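The complex appears here without one of its protein chains, the remainder shown in place.
Labels run A, B and C following the written order; every chain starts at residue 1.
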Amino acid sequence: MSRLPTVSANMVWAVLGLIAAVVMVVQKLYIALAVFALLILAIAATRRTVRGRAFTDRLKLPVLALLSAFLVGGIVLILSDLEFYSKLSANPLGTLEASFGRVVVAYWELLKGAFGDIPKISTALASGDRNKIGIAFRPMSETLLATTPLILTGLGVAIAFRSGVFNIGAEGQLKIGAVFGAWVGIWIPLPFPFGLILAIAAGVLGGALWAFIPGILKAKTGAHEVITTIMLNAIAQQIMLALLLTPILRPEGSTTPISWPILEASQLPLLLALPKLRVHWGLILALVAAVGTSWLMFRTTRGFEFRAAGLNPRAAGYAGMRAGRTIVLAMTVSGALAGLAGAVEVLGTNRYLSPGISPGYGWDAISIALLGGTRPLGVVIAAFLFGALRAGGQGMALATGVPIDLLGFISALVIMFVAAPRLVRELYRVRISSAAPQTPKVVETPV
Amino acid sequence: MTTSTPGMGAAPVLSAAERRARSNGLIRAAIYAVVGVLALGAGLFRLPASQTTTYRLVFDNAAIRLPDLTVPVGGTYAVAGVICLAVAAFQLLRPANLAWRRQLAIVAFTLIAAVLTGILGGKTPSLVGLIAAMVSFALPIVFAGLAAIFAERSGVFNIGIEGIILLGASATAVGGSILHSPYGGILIGVFAGLLLGLLLAVLSIRYRVDQIIAGTVLNLAAAGITTFMYTRILQVKPEFNAPGLVGTTPIPGLSEIPIIGPALFNGSIFLYVGYALIILMQLAIYRTRWGLRLRAAGENPNAAGTIGIDVLQIRYRSLAASGAVAGLGGAYLVVVSTGSFQIGMSAGIGFIGIAAMIFGGWKPVGVAMAALVFGFARSAESRLGTVGVDVPTVFLSILPYVVTIIVVAGLVGRVRVPAAAGQPYEQA
Amino acid sequence: MRLQLRGITKQFPGVLANDHVSIQVDRGEILALLGENGAGKTTLMNILSGLYRPDEGEIVVDDQVRVFRDPAEAIAAGIGMVHQHFMLVPVFDVTDSVTLGSEVVRGPLGVLDRTTARARIVELSSKYGLDVDPDARIEDLPVGVRQRVEILKALYRHSDVLVLDEPSAVLTPQETDELFTIIRGLAKAGTAIIFISHKLNEVLEIADRITVLRLGKVVGTVRAKETTSSALAEMMVGRQVQLTVDRKDAERGETVLSIKGLQVRDDRGEIAVRALDLEVHAGEIVAVAGVQGNGQTELVEAITGLRQLDAGAVTVSGQPIPFDPRHVADMGVAHIPEDRLRDGLVRGFTVAENYVLDSYHREPYSSGIRFHPDVVAAAATTAVRDFDIRTPSITTDVGSLSGGNQQKVIVAREFGRAVKLVVASQPTRGLDVGSIEYIHRRIVEQRDAGVAILIVSTELDEVLALGDRIAVMYGGEIVGILPAAEATRERVGLLMGGVR
Partner (left out) sequence: MSTRLLALGASAAIVFAACGGGASAAPTTAPTSAASAAASGTPAPSAAAAFKACLVTDTGGLGDKGFNDNALKGLQDAKKAGYATEIKNLESKKDADYTSNIDALVADNCQSITTVGFNMGDATKAGAAANKDVAFSIVDNAYDPPIANVTGIVFATEQAGMLAGYLAAGVSATGKIGTYGGLPIPPVTAFMDGLWAGIKYYNQENGKNVTLLGYDPSKPKGGVLATAGNPWGDTDFGNQQANAFFQEGVDIVVPVAGGTGIGSFTAAKQAQAAGKKVYAIGVDTDQYITAPGFESVILTSIQKIIDKAVADTIHLAQQGTKGGTNYVGTLANGGVGIAPFHNLANLVPAALQTGLDALKGKISAGTVKVADYLK
C-alpha cells in the first residue's frame, strides 16, 4: 500500500481536470465537456473541510463511475468496428487515432443530442422564429421528456431501497399503472382537470396495487420480494398485451394492439407552447413527486419509519413501529410512483397505450436510485443524466450510426461502478467515502 | 418478522412450524377436494359422454405402432377429479406437509391434462408430440434452473442467469462460426458463461456489490451489448453468426418406446448432458464431500470458514459452474433450436429457471420436475394453437410465474431456502 | 506440545485490538484468558485460529514458528476452536457437522463415507463422555449439546490445543459444571486448553494459570491458586472496583407491574415462558437472574408488547398491556433492550434520530404526520448534555459511538420521559466499568424517584448489585424469589441451575 498523502492525489486530479478543460476549450469542443472537466477539478481542489469533503466524496464516486463506464463503452465501440482490425496492421497509430476520434465524436454527438447545439440555439433565439426556437431546444425538451418517467420510477425504487425492500418490479408496476391510467383516460369522460386527475389517480392506484402484492406477501409470509416482483413483471407484461388485444382498451374491430387515444380532457397538457417541444406537465408532476418524496422521507413520521426499517427493521419493531405495515406501505408508495410514471407516459407522452410503453424504465430506475444515492435530489439528477443518455443516444445514432444499444450497455456499467466503490477506488486510487449507496440488506426470510 | 409470529389456536403440543404445516395441509386438502369434486361433477354430469378426444400415441414413422387412444372428455375429467380427491384424502391422512411439491405437481398435471382433453374435444392431437414438446421446452429451463442451484446452494443469489444465457448464446454463435464447428461453439459458449459467472463472483465477493444488483447489471449489460454487437457486427457479417447445428442422436431401442421414447431418448447431445447433469448434481450435492461443503457454504458460511473450508473459493467455483451451465443453456438455444444468435432469444428462460429452482426445492431432480411442469404448460399452449382451438392462452403463459409466487409465499407449503443465500460472506 | 504467541499485534481501523500480546500454554495445562469485552481476547483467538493474520508477532508451536494463512492450517497444526457463537450448520446432522472440512471419503470423486464417519463419532463421543447422538439434526439439539458437538469437532480433528471462547455464556451452572468436567478430562489426557472468559469465578475454578488482558495488552499472568477474585478484577479493569452500588433501601410503593400465569412461545412456537407470576412495585428493583435462553427474552418481549401472550395476564398499574410496543410505551413503560445495536438503535441514524426512535410520532417532535427535525435536534442537544453522551455532534451516526455512549443514548431516550416501569435487559452487557457505573447509578436514581424497575441480566454480579428482590428464571419459570439480603451467590447460582 502506498501511503502518499491524499493531497497529491487531489493535485493529480486537479491537473488532469485542468488539462482536459484547456484541451476542450482550445479544440472548441463543447462547453459541457469543459464543465465536466471543471467538475473533476472542483472535486479535486475543494477545500478539505468536513462538509466539503463529504460533498466531494459523494460526487467522486458517480463522476468516476460515469467516466469509467464511458471509457469502457469507448473501447467496445472501437473494438466493435470491423474496419479497425483491417486497417490496424497497415497504419496502427493512425487507425488508433481515428478510432479514438470516432469515439469522441460519438460522445460529442451524444451531448449535442441531449442538450442541443449552442450555435443553433443562439441563431434560433436571434431569429425569433418560433419554429426554429422549437427545433433548437428540442434536444433539451426530449431529454426532459425522457427524464420524467425515470425520475418517478427512480424515486419509487429509491423509497423502497431506503425502506429495506428491493423493488425490482417497477417495470411491471409501470405497465399496470399505464393500463389503469389508459383505461380511465379512454373511457371516463370528465371535464378537463377532473378527467386527468382521475386518470392519474387510476395509474397511481394500478402501480400501488401491483406493488402491494409483493409487499403484503413479504410482510405476511416472508416471500422474497425480488422473486415475486420478477414474476409480477412477467405477468404484467402478459396482462397488458392480453388487454391490448381486447375491446377493453382498443376499438371494437381493431386488429392492432393499440388502444383508443386518450380523451383530450384526460391528457397532460404541454409545458411549452412551442412547436416540437413535447415536454409536458408530467415533468412538473415528477419534480413535485421528488419534493414530495423528500418531504415524505425526511419530514414525516412515515418517512422516519421507512428509513428506520431500512436500516434496522428489528430496532424499528422494538421502537413500536410495525415492520409489516412499513414494508407494505413502502412497497405500495414505491409502486404508486412507478404507476404514476406509467400513467404519465400514457397520458402525456404517447396519448395512447401500446406494447412499446417502456424500454425498461423499471430497470433503469435501479441504476438511477443507486446513482442518486437513494436521495430524492440525487435521483432527479441521475434521472436527468439517464434521460440525457436516452435522448442523446438518438443524436449519436443519427450523426454517427452508432446503435443506441451501446448506451444500455454503458448504463449497466454505470450501476456496476456505482455499486462497487471498492473497484473504483482500486482503479483510481482515490479516497472515496466508504458509504456505498444504500441498498437494502438481504434480511433472513424464507426466500 | 420474528417478533410477531401470531399464535394460531392453542393446541399445546404442536410447534408453530408444525401448526403452520398442518394448516397448510388442510388448506391444500380442501382445495384439492373442491377441485376434485368440481372436476368429477363436470365429468359425470356436465360433459356429454359422447364427446371424445383421440390422442395419437406414436409418430407416423415409429417402428412400434400403437392404435390411437380415444378418451371420453367427461371420463378424463372424472378421472382427474378422482385423482384430486385421492390426493386430498392422502393429505388428510398424513397431516404433515410431506411431499407437497409432488402433490401439487400431480394435481396440476392432472388438471391441465383434463382441461386439455376437454378443449381438444373432437380433435386428434398427438400425445407423443405433446410429451416430446414438454421435454423440449423443459430442457433449457433445466439448464437455467441447475445454474441457479449451483449459485444459490453456495450462498449467492444469481439473477444474472438470463443475461448469461444471452451472452453465452452470442458467444456460441460467434465462436462456432469462427471455429466452423457447433461443438467448438458450445465450448466457447460454456467458457463465456463460466467467465461471466466469475465476473459475477468477483463483483459480489471481491467488490461487495449486492448480489441482486450484480445480477441485474449482468442482465442489462447482456441485453445492451448483444444487441449492439448484433446490429454492428453480425448484421453486417452474417458469416460470424453461422455456427451450424447439432443433430439429434436417438438412442437405439429406447427411442422406440411408445409415448415417451421419442421425448426422452431422441434428442440432441444436450438432452443427454442434461440427464447426466441432473443425476450427477443430485448425487454430488447430497453424497459427496464437494456437495457437503457446498451446502455448508450456503447454509452457514461462518461454520465452514472457521474449520478451514475456503468459502470464497467454493463460491467462486460454484458461480463459475453456474455460469458455465447457463452458458450451456445459451449454447443450446443457438446450436439446437436456432442455428444462429437472435436478439432477445433468451426470452425469459433465465427467470423461469429461477422459478423452477424454487418450485423444485433447490434440488436438481426437483428442478427437472418443475421444468417439466412448466414445459407442459407451454407445450399445451402450443398444441392448442396447433390444432386450432379458439381460446386465449394468456393464462397458460403466466402459469409458471403465478405458480412461483404461490410457492415462494409458502401458501401451499414451507419453502426452505439455503440460509445464507444472498448474504455476503467476509473472509478475513 | 507447547503453544506460544509472541508479541502479537493487530490493528483494526481506529482500534489497536492486540498490542504485543504474548501468551503461552503447555500440554495438559488450562490457561484462562481473562478480560473485559473489547480487551482483545477474541481477536487474539481469531489470529490463533487462522481467521486473521497478525500485523506483527509470531505463533510458535513446539519451538517452530508457524504462520496460519487460513483456519485449515491452524487446524492442521492441532489448534481447535470452540467459538462463542456456534459454528454449526442447522440443517446438517451431527455426523455431517462434525466431519465437515475433514470428511471421510471413498474414491477419487470424494463420495462421503458416512458409516465410517459415524462410527468414529460414536467412539469419540463415548470416550470423552460427550453423549451426542450422531444422527440428530443440529437445529433440534439444545445449546448444551450443540456445544458438545463443537468440542467433538475439535477432538475429531485431533486438536492438541483447544480454545473455548466464552463457553459458559449460554450454559446453566450445572451444564457449566459438566463442561468443566469434560475440560479437565481433556487436559488430563494431554490437551492444552485456552479458556476465554470475563467471569472471574469461573476462571478461578477451572484454570491453572490466568493471563489478563486489558485494552489489547497483557496486564499479567498469575497462577490461579495464588490469586483472588478482587485482585483479578483490579487487573482486569485497571483500578479498584466497587462491585456494589451505593443505594438506600427501597421504599416500596404500590404494585406497578403484575404478571399472572403468563405463558409465551418463542419464535419456533415452543413454550418459552410458562405459568409465570411476578410483581414489581413502585420504587423497587426486581432483578431477574438466569442463564441465557431460559425464557428471559420472551418474558421481556411479552411485557413490552413485542410478543403475543399465549395465556395469562400482564398489567401495568392495573391495565392489561396490549400486543403493541408503542401502546405499551405510552402506558409509561421504558425498555432497554438486550442487544443495543440489534434491537435498540438504528445504525445509520444520527444520535438525534435515535433519541426519538420511539417518540418521533409524538408532540412536539411531530404534529400529525409532520415530523420536525429541528425540534428533535433541540431536544437531543439537551439530552446529550444531561446524560453526558460523548459524541462529536447530534448528527453523528450512532454506530460510530462507543458502546457506553450508545447505551447512554438508549438510556437518555427511555428515561427522558415520565415512566412508571423500566424494563432493562442486560443493561450493561459489553460495557466498560465507567459506563456500567453510570448506568447503574441512573437506574437506581429512577428507582429512588419511585419508578418500578425490572432488570433482566445473566450477570450474577449485576443482579446481586442492583436487585432489591431477585427472581431466578429457569426453564421458562420463576424458580425462586429472594430478597436482596438473602440472595447469596450460591443460592442464586443453584436456582439458576433449576435446583430449588
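Throughout what follows, a residue touches a chain if its C-beta (ideal position, glycine included) is under 8 Å from a C-beta of that chain, and two chains touch if they have at least 3 such contacts.
Just so it is clear, the structure is predicted and the values come from calculations on it, not from any experiment.
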Handout entry: Touched by the hidden chain, restricted to displayed chains
Key = A, B
Practice task
Using the touch definition up top, pick the residue from B:Gly36, B:Pro72, B:Gly129 or B:Gly215 that touches the left-out chain.
Solution key: B:Gly129
Handout entry: Identified contact with the non-displayed chain, of B:Gly43, B:Pro140 or B:Gly185
Key = B:Pro140
Practice task
Would you indicate which residue among A:Thr153, A:Ser266, A:Asn350 or A:Thr374 is in contact with the undisplayed chain?
Solution key: A:Asn350
Practice task
Identify the residues of chain B touching the omitted chain, counting contacts across the whole complex.
Solution key: 59-61, 125-126, 128-129, 132-133, 136-137, 140, 227, 230-231, 235, 238, 242, 245, 247-248, 333, 336-340, 342-345, 347-349, 378-379, 381-383, 385-394, 397
Completion exercise
chain A residues touching the chain left out here are 2, 12, 16, 19-20, 23-24, 27-29, 33, 67, 71, 74, 97-98, 100-106, 108-109, 113, 117, 119-120, 123, 135, 138, 142, 145-146, 238, 241, 245, 255-258, 261, 275-276, 278, 345, 349-350, 352, 354-359, 390-391, 394-395, 397-401, 403-404, 426-429
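Everything below uses one rule, namely that only the chains that are shown with their structure count from here on.
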Problem - Distance from chain C to chain B - Cα centre to Cα centre, in angstrom - result: 45
Completion exercise
For the pair chain A and chain C, the C-alpha centroid-to-centroid distance in angstrom is 46
Fill in the blank from the handout: Residues in chain A with touches to at least two other chains are numbered 314, 317-318
Problem - Residue numbers of chain B (touch at least two other chains) - result: 2-4, 416, 419
Problem - Touching residues (chain side chain B, partner chain A) in the complex - result: 1-4, 157, 159, 203, 206-214, 216-221, 223-225, 227-229, 231-233, 236-237, 348, 351, 354-355, 358, 392, 394, 397-398, 401-402, 404-405, 408-411, 414-417, 419, 422-423
Completion exercise
Listed in rising order, chain A residues that touch chain C in their complex are 298-304, 307-308, 311-312, 314-321, 438
Fill in the blank from the handout: Given the complex, residues on chain B that touch chain C span 2-7, 10, 12, 14-19, 287-290, 292-293, 295-296, 299-300, 302-310, 416, 419, 428
